[in-house]
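With one protein chain removed, the remaining protein chains of the complex are shown where they sit.
For subunit A:
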């Protein structure tokens, strides 16, 4: 509530009513979480590998698991089917007109791949893969991106050997400086000499019908 700016205080009374509820110390609500409960839900894996479980998987085993569980949407070679995400390819396309963003071309950290596959894939049957299977699938995705050889075995130990190509491809939000010029006193009159229509949605015509 401290950040609430009362723009037009109608009266002192109104201002005084805008205060947060007082709270003195803890209320004693909730109960301690048990270790098994935390272990069941706290699955996230950090870029440094923190959170990875024991286990391992190699490329060829991963290929079989991928074929059975993933390829129907993501393709036999992780190249994507129809409109489903492509997991491999697109190297060097990020500064082009139509960049292809994949684990290989775009993702900064391998931890994210492990974490996301483990928690949320396969789509519609999440959390059905064992840690060894996840290691294998991730090893196969790396192989599909030409980042490891086919004899590569991914485990908690070998995890830190892998560096994804676009690890340095990200900067922290810099809008406050890079777009500081949007804080300005805007033009009101005679702001430009002429105005021409340069593009029309009607010509593209991809909006769903909304009438009738």
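Throughout what follows, a contact is a pair of C-beta atoms (placed from the backbone, for glycine too) under 8 Å apart; a residue touches a chain by one contact, two chains touch by 3 or more; residues count from 1.
Note that contacts and distances are computed from a predicted model.
Choosing from "Sulfur dehydrogenase subunit SoxC", "Energy-coupling factor transporter transmembrane protein EcfT", "Na(+)/H(+) antiporter subunit A1" or "Electron transfer flavoprotein subunit alpha", the protein name stored in UniProt for the chain missing from the display reads "Sulfur dehydrogenase subunit SoxC". Considering the whole complex, the residue from A:66, A:106, A:135 or A:159 that touches the absent chain is A:106. On the side of subunit A, touch with the chain left out of the figure occurs at residues 1-5, 7-8, 20-23, 26-27, 29-33, 37-38, 41-42, 44-47, 82-85, 94-95, 97, 99, 101, 103, 106-109, 111-112, 115-116, 119-120, 123-124, 126-127, 169-175, 178-179, 182-184, 186-192, 194-202, 204-212.
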